[in-house]
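One protein chain is absent from this view; the other protein chains keep their places.
On to chain A.
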Amino acid sequence: MDDADVSKQIHQMVQFILQEAEEKANEISISAEEEFNIEKLQLVEAEKRKIRQEYERKEKQVEIRKKIEYSMQLNASRIKVLQAQDDLVSSMKESAAKELLHVSHHHHILNITHHHRAYKHLLEELIVQSLLRLKEPAVLLRCREEDVHVVESVLESAQEEYAAKENVHPPNVVVDTEVYLPPAPSDEHPDHGRYCSGGVVLASIDGKIVCENTLDARLDVAFRKNLPEIRKSLYGQVAA
């Protein structure tokens, strides 16, 4: 071989080496691009999924909180309505209590106390009723100081009515003249403290059994007993 051929061969070999290197570099470059895309896609998708879940959770929490808030407001408004119902019913009882004072109202004219005949009769019936409830041979009676005269005026008749009904001897009734039921409210005694609208309280002599037959106690009983009916007439028209 002469120099020219050797030189040519060398040149070819050099070209070959370089070409191979270029091809290899190209492969590397292509695979780099592919791997880049795959890697990037995987990373992005994994993170996106996490983010989606995170926001789903957040939205759910917001939903729940909204529901709770609404439910709380609904409750609050229900309570408001129930409270209003209760207040209205109570104020009816108060109106009745005010009216009750007229039942036993004594007119004071020229220092003589005039009573309603009806109240006198009512007191008598209340005494009889209390005696029937106690069924005791000896009882203590308490009334308001302003009612003492009326009570004493009907006491004997009441005792006899009871005796006749029960077929027993007329009971011994002691009117308590030391302790009285509180008086009706008036200008001198406004009704901030305790007061009594009328009626009587009877007790067995040993004080163990008590029958509260004051007008106030009777109003409480009547009110409680008729509360369902009162509520029905009040709520009845309200759309639920």
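Keep this in mind: a residue touches a chain if its C-beta (ideal position, glycine included) is under 8 Å from a C-beta of that chain, and two chains touch if they have at least 3 such contacts; residues count from 1.
Note that contacts and distances are computed from a predicted model.
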Omitted chain (choose from "2-methoxy-6-polyprenyl-1,4-benzoquinol methylase, mitochondrial", "V-type proton ATPase subunit G", "Embigin" or "Vang-like protein") - UniProt protein name: "V-type proton ATPase subunit G"
Residue, one of A:58, A:135, A:149 or A:194, that touches the chain absent here: A:58
Contacts of chain A with the absent chain, listed as residue ranges: 3, 6-7, 10-11, 13-14, 17-18, 20-22, 24-26, 28-29, 31-33, 35-37, 39-40, 43-44, 47-48, 51-52, 55, 58-59, 62, 66, 69-70, 73-74, 77, 80-81, 84-85, 88-89, 91-93, 95-96, 99-100, 103, 118, 122, 125-126, 128-129, 132, 161, 165, 215, 218-219, 221-223, 225-226, 230, 233-235, 237-239
